[in-house]
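To keep things clear, I will list the structure first and then write my remarks on it.
Excluded from the complex is one protein chain; the other protein chains are retained at their positions.
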Amino acid sequence: MTEPIKTEVAKTEAAKADLVNLKWNGVDIQAEKGSNLLKAALDNGIEVAHYCYHAGLSIAGVCRMCMVEQDGNPRAFPSCNATCGEGMVIRNDTPKIKAAVEATLQFHLLNHPLDCPVCDQAGECGLQDYYMKHGVYDSQMIDKKVHKPKVQDIGKNVMLDAERCILCSRCARFTEEVTHTHELGILNRGDHAEITVNEELKNDYAQNLVDICPVGALTSKDFRFKQRVWFLKDVHTTCIGCETGCSVKVSQNKNGAYRVKPVYDHDVNGHWMCDDGRNIYKHVSSPTRLSSASENINGLFVPVDELSIQSKVKGLKPKYILSTGLTVEEYAQFFSSLKGSKVEVGLYTLPNLGADFDGILKRGDKNANLRGAKAAFAAAGFDSTQEGLDKILNSLSSNDVVYVVIPEILYNEDHFNTLIKKTEKAGMKLALTPGETLSTLRTFNYLLPVPSFLEKNGNIINHQGLSRPLRAGLNYGETSKDISYYGKWVNV
Amino acid sequence: MKSPEKSTEKTPTTNEPFAFSAANLETYKELLTRYDDVESALLPVLHLAQEQTGWLAENVITYISNLMSIPEIKIKEVISFYDMFYDVPVGRNIVQVCTNISCSMFGGREIYQGLLKHFDTGYLTPTRDGRISLQKMECLGACELAPCMRVNDDFVAITDLTSAIHKLEELP
Amino acid sequence: MILKTDLYRSHGFLKGLYLGLKITMMTMLRNLFKHDRMTLNYPEEKYFYSDRFKGKHVLTVKEDGTLRCTSCMLCSTYCPAQCIHIVAAEDSDVEVEKAPVSFEIEMLRCVFCGFCEEACPVDAIRLTNEYEMSGHAEQEWVADHYELAFRKSLNNGKGIVSTVDDKDRLKLRL
Partner (left out) sequence: MKNTANNKDYALLSYHHIPGVHNIDIFERAGGYETMKECFNKEPEAIKEEVKLSGLRGRGGAGFATGVKWGFFTKDRNAKKYLLCNADESEPGTFKDRYLVEKNPHILIEGMIISAWALATQKGYIYIRGEFYQQAMILERAIKEAYAKGYLGKNILGKGFDFDLYVHRGAGAYICGEETGMISSLEGKKGQPKLKPPFPAIKGYRGLPTMVNNVESLAAIPWIMRHGAAAYKQWGTEKSPGTKLFSISGDVNKPGVIEVPLSTSLKDIIEIHCGGMRNGNKLKAVIPGGSSAPIFNAEDSYIVKMDYEDVAAKGSMLGSGAIIVLDETRNMGDVLKWTLEFYHHESCGQCTPCREGTGWLESVFKRREKGQAHKSDIDLLDKTASSMRGQTICALADAAAMPTQGMIKVFREELETYVSASTKK
């Protein structure tokens, strides 16, 4: 398998190449010698219009928006294809360049359909943003626009609209360089050129296409028409889908979470994230999520007061089985809440699923915070191994009460069901569910809500041992208490 | 690039698998020796395939894609980019009429429209008997024969519509 | 009719009283017989405001009777009272692509400022000159898109057709 091309991740920090300083619109900026000129400008917060340049992809130089002028070079040239040299004097605010960018933007909009009311990208669309700054407000285009096939479902939750496409070729380069699956290409020549997919999308990173498309040509089917982006607020957190721990942002508002997008993270996931991670928000605001403590009355869960549960549990010997999806702080709080009382705590680790590494980001080990959990268990002197868990499960008797923390994302339900079957012997069974109430939980006596990954602040340790923050967004489950609250029941 | 009249609905894909004839396979192998990598031989291979089957259907694309291990989308891009590769069924004889400056000055466009009306067909769509496909082309590099026409692989000097129609009658 | 204060002072009490009563009697007789009095006998006689009046909303429709609204959410964004709630969904006709499944305005919250009319890019919502919106407390005060587009008073249920369409817009420009 080819060397995993983690963008910029495996690259050890090159010895700080000698920095060169250059002038951009009269402002002095510093950049590595020979590094991309446009990247240097963007890193220093200089506004340069660009569509086809993307830090994670190769240079195409086709949108012609990032044209700049250099003293001593009569012809304007695209800054994305230039490298930084010592003492360069670059300007992109001269009247000639301003007129050029304005004209080029009008060329981009020439055959662009007037779809803004029905386009999901409205609000974060590259054309809209630059139109405000560089737009020609009285367009002279009165001819018929070139029509191309619209609304196409190209699989993997991605919708294609070839008419909105501005042919910046970012998506074609993505399927060629990052996933090496060559699914997207530009057919035909001239202004009949059209983005097409070869049969359909098959790779696991297809929804990154939706993020890198600067316009509404590639939109997500899962998010289609769900919400307007200016009603959403982003929460920067970490994906708990597998042990890679990619940095992501979840767009949400008071009605719930709507989508997950990757955030550039130099050490972990670069610019991308896998498609499985895109669904981690679904259980947080789903209607079937447990909202209050409830009792199992012959198969139906009826909300009940927590204190009554506490009285039922009094006197039984408590045993805990934690999941690997909790944050380091939660483990610490939980173990401190036990206050050294003799109680058995086991760790349920999810089974390995699929290839252990798919060459880009996805990993088979689905335990988000395995290292954090193991460290916390070891610090508190508990056995976090599978044998320890089996010992607890086999030694269950009728006068035990077992608290099982249900893993938030269950890729493999039947492996979890074997655990549940083993807990049947316990006298009283309580499930602490952060996610949706699963049908398999019928055997439990009580269900107690605990916060999901989007409702807690804390850190998890990813496969490289780097700690990645989890941030709480708008919390909806006000009633749910965290694990340590139930830990205190030990000495009740 | 096909001109705007190109029909956008999916072209009919003949389903039985395509394969190079023995002779073509030999030329294919000889072609590979000419280049330092396989992709460079794509254009000559597509010419070869088109000479064998007339036009490049889905099955031809999949065959070449497996043969040269080039992604299918790359081959589709190349076929749709060049004027002389056809991804729609064409007639046995390809007739290209030049409609550029020097030839249009001597009636190239009227001849092209006249031929379309005479054979009652459109851009590249074969005539009913599948004999002729007319294609409107840009400068064919034979301006001294203006108005100039190319039938299959040779230039044909014509003076006006009637001489053009006369020349096309004799085609097999 | 302004009473001249010096007149009243100079002519003493009786003359002033007489003048006052004369004005009242004249107005009464005129109203009795000449019928140009100001009051309207609502509901038999109703006052019709001009189109500029910002009254009850209407969702305009296209020629084929479907809502013109593309659920682009601009009106609900721009509404100061945030009382417009729209749920969008895929439309069966690919040309239209997106249409509202539900369009609700909380009539009690609405301040009838007309911002939604300004914000709408396709003239899908207008404020008509209807002002009769009274009702009981327990009544459902959220107007759904059926009431907003096809209530009786709008061309008796067929909805008001707005003309702004791509074809018309292009024609206007040429």
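For reference, chains read A, B and C in written order, and residue numbers begin at 1 within each chain.
Keep this in mind: contacts are C-beta pairs under 8 Å (C-beta built on N, C-alpha and C of every residue); 3 or more make two chains touch, one makes a residue touch a chain.
This one's a predicted model, so the numbers in the text were calculated from it and none came from an experiment.
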Of the chains you can see, which ones touch the chain that is left out?
-> A, B
May I ask which residue of B:P44, B:P89 or B:G122 touches the chain that does not appear here?
-> B:P44
Looking at B:S104, B:T127 or B:S163, which residue reaches the missing chain?
-> B:S104
In the full complex, which of A:K23, A:K39, A:R91 or A:R189 touches the chain missing from this view?
-> A:R189
Absent chain, residues of chain A that touch it = 59, 61-64, 67, 75-76, 78, 81, 99-100, 103-104, 107-108, 110-111, 140-141, 143, 146, 166-167, 186, 188-193
In terms of residues, what is the contact footprint of the unshown chain on chain B?
-> 1, 3, 34, 36-37, 39-44, 46-47, 70, 74, 77-78, 81-85, 96, 99-102, 104-105, 137-144, 146, 150, 153-154
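Here is the rule we go by: only the chains that are shown with their structure count from here on.
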Pairwise touch network: line, ring, star, complete, or other = line
Any idea how many Å lie between the Cα centroids of chain B and chain C?
-> 65
Could you give the separation in Å between the centres of chain A and chain B, each centre being the mean of its C-alpha atoms?
-> 48
Chain C touches at least 2 other chains through residues none
Which residues of chain A touch chain C in their complex?
-> 114-118, 122, 142, 150-151, 224-225, 228, 230-231
Residue set of chain C touching chain A in the complex reads 70-74, 77, 88-90, 94, 96-98, 121-122, 166, 170, 173-174
For chain A, which residues are in contact with chain B within the complex?
-> 149, 182-190, 192, 196-198
